[in-house]
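First the structure, then my questions, so here it is.
A single protein chain has been removed from this complex, and every other one stays in its place.
Our next item is chain A:
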Amino acid sequence: MESPHEHQQTVLLSRIIGNVEKLNEAVMVMNKGLQEVNIQNMNVELVAQMFKNYQSNVLFHLEASPILGVVRPNFSDNRVCAVCIICSLSTRDRVSRNYIYRQLILLSTVDPKSSGAHPAMTITAVQSLLPGRIASNSSEKQTEKPPPQLHGITDFPFKGYHPPQPEGYRQSQAHPDTSAIVIDNGAHLVKAGWSFDKAPRFAIPPVMSRYRDRKLMRQCQFIGYDAYVDATTRGQLRNGFDPGSSVVGNWDVMEGVLDYLFIKLGVDGANGGVGRPILMTEPIANLGYSRKMMNEILFECYSAPSVAYGVDSLFSYRYNGGKDGLIVDSSHTSTHVIPVMDSKPVFSNSSRLNWGGLQGSEYLMKLMKLKYPTFPTRLTDAHMEEMVHNHCYVSQNYNSELNGFLEWSGLEDRDRVIQYPFTEHVVQEKTEEELAKIAERKKESGRRLQEQAAKMRLEKLVRKEQELEYWKALQIRLESENKKETRRILEAEELKDEAALERMIRELEKSIKRSRNKDLGIEETEEQPEEMTFPMLDIPDDQLDEAGLKEKRHQRLMKSNVDARLRAKEEKEREKARVAEEERLDREERENNFERWISKRRDNRQRILQSIKDRDRFTADLGNRKSLASQMRMKTLANLASDGPKKRRRGGDDDDFGANDDDWGVYRTVAVGEASDDEEEEDLNATLDAAEKELLEFDPEFSEHNTFAAQSDWTKSLVHAFLRGPWPFDPESQREAHQLHLNVERIRVPEVVFQPSIAGVDQAGLIEIVADIINQRYTNPQDQSRLLKDVFLTGGNTLFTGFDERFRNEVRGFLPVDATLNVRKASDPVFDAWKGAAQWASGDNFGRSSVTREEYLEKGSEYIKEHELGNATW
């Protein structure tokens, strides 16, 4: 018997089988997907573990690192992968997502500024004195200063090639015994020439640069200014003098310098030696070893026939015609005071202060490095020397001038700006035309977008209108249809009943109207929602059928909605009234009891200021690892990082972090740096502004320049004046970053010779030394007046503007009123020593005072002959 439905059944079965197969396939795909998800989750777990370890390491290092600087771990890579993980995580894994997210934030809060550019765990302890200030809008506008006059800086003192001058040597051949080579062996400049010259032929710094050129495979040797010729030679620079003294320390350099000078002076060495007598200067009380070495070199290496030594300042004094007087010789490495009686120096009453031009420029270097710790260019000794020479001067009244030095008025003249070479960041400067073009393009695209939107709106409107048309037509058609047909039609349109249709039509109408209004720019009028009635709510449930119950439920929902809206509205109005009331009370108080009102306001402002201060202190304290603030922070960090053993004991692995929004607030307390409290700062500043505005309006004693902004304006800042002069500072500008400002240093550096304690030299100042020599060592008034009648200044360090005047005034200060005091300066404080030496070498005394080669060989290398301008043996 054949079932009549067999065909149907087979069809159904085959469909079922097909469906099951498809289902199986789907399940397999799902399995595969699940497997993938599992693998991914395992990865996540691994990464999370890695993060945990990494972070505990970071914490450990944070605790262990003794430097207060900012720790900048390099998180960029990990962060990227963590972000990827979070994106790829399925939502069901909330716990692990939260965990990773937390780790990520913890890591990033260790340093919010960390970026890929920083190497891992860089500890930066460099800090500039002043964070860049931004000029705030102070109403008390101080007169804008004219732009600073910039002073350049010479890169290095290379002076070009100087050819030898052999004619001097030729001239000396006429009298080879009396024409001497005169060398003023100064620590700053070695001056050399012939005794018959009027001025030294060569003056070079005693430096040498000797190295082996790898490319040319040969030795190179550059002396004096030539040693500054290029970067390679400058890198190999050696100084002949022991640093900070006027004693030769490096004899290789000294030999090089002498070689250079003899070559340049045209010495041909016909008889295997220099062949001319030599006169050299040396410091007062030169050390025996130094003289011994010099003798050895001159006699044995250069085979000089005779050598004499003299003291530079005495030559200078002689050249300037002095007989009795007090020599004050402030030179490159030291300052000497030497009394001279009957043209003879009294060395036993002389004194040396270990301060000179070299120490001055070294001191300036220290000051500049401290003042601009992050200066982008290398500061060299030559730069400092140039600055000291060009910009420093001796103050006539140091203490009083000092305290007014950074005052606003006239600061632009006192502040010297040294501009170092720099490369400005090339900002593609856009022309007016291009800017206009860009604006036009922007506008164009905006308009296009607007047009597009309008078109779309129009299309939508048309569609809606068509729909409305359709529904309306349907409604009309329904009216003529019977009930069953109506039901069928409605069902076909997926509508529940006629009411629904009506509602839809109403909504459509409303939305069409709204969009029409919008297009035409008619302001939407808040149409009063028609008073809703909820008649069903009053009818008890048992009197209603199912549809009625449904309707009732719907109405109840609507009613609570409406009620809530009403409540909110009332609340708003109450709030408004409260504010108005408060304002009224406030006004009343202001009018009736102004004193109390204003004091309240002032207190309020003080409170805000205090909290700003507290906040600043807190941030500053965070920089100090030992401070309470940072310890608390560490504690929070440690708590967050720990696996939470307490929590685990309480309730398993359930990590509900993030369930409560307040949980995230913990990162505010953890974060350091500007990023963290931006909002708060804005907040405080805004409240402060409001409070100050009110005070400005009503408080007669509170004016514009009392505001916090005006008070903290950069023009008020002493530090800013010190670092940047009377001009605003733009931290972005490369030009300004490459500027050094010399202000207080201009008088601070030369002052040291008068007050050595400024630079930590434990010696009496120049005036004290002079006073001691005049008053203590010479008790005879006649001797005193002999010395005072001719006080003679020489040496390069006396070249400062105002040096002689200051010196004269201060010396006058400790003298009796009737004492005569004459202070004069050498006609050329730098070269007069050489000139005096040359003059003396042309005289008879030179021959008598020279040690000949025979004497040297007989009496040893430390033997010298005493004369009126030289050192004594002892």
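Assume a residue touches a chain if its C-beta (ideal position, glycine included) is under 8 Å from a C-beta of that chain, and two chains touch if they have at least 3 such contacts; residues count from 1.
Keep in mind that, in the parts below, contacts and distances are computed from a predicted model.
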Missing subunit (named according to UniProt) among the choices "Vps72/YL1 C-terminal domain-containing protein", "Glucosidase II subunit alpha", "Vacuolar protein sorting 55" or "Probable protein BRICK1": "Vps72/YL1 C-terminal domain-containing protein"
Which of A:37, A:62, A:237 or A:293 contacts the chain that the document leaves out: A:293
Contact with the hidden chain (one of A:199, A:456 or A:719): A:719
Touching the absent chain when the full complex is considered, from A:419, A:763, A:785 or A:809: A:763
Of A:51, A:372 or A:405, the one touching the omitted chain in the full complex: A:405
Contact set of chain A toward the excluded chain (per top definition): 67-69, 125-127, 129-130, 161, 210, 218-223, 226, 229-230, 242-243, 245, 247, 249-252, 255-256, 259-260, 262-263, 267-270, 272-275, 283-290, 293, 296-297, 300-303, 336, 346-348, 350-354, 363, 366-367, 369-370, 373, 399, 402-403, 405-406, 620, 623, 717-719, 722, 744-745, 748, 754-765, 768-769, 772, 779-780, 783, 871-874
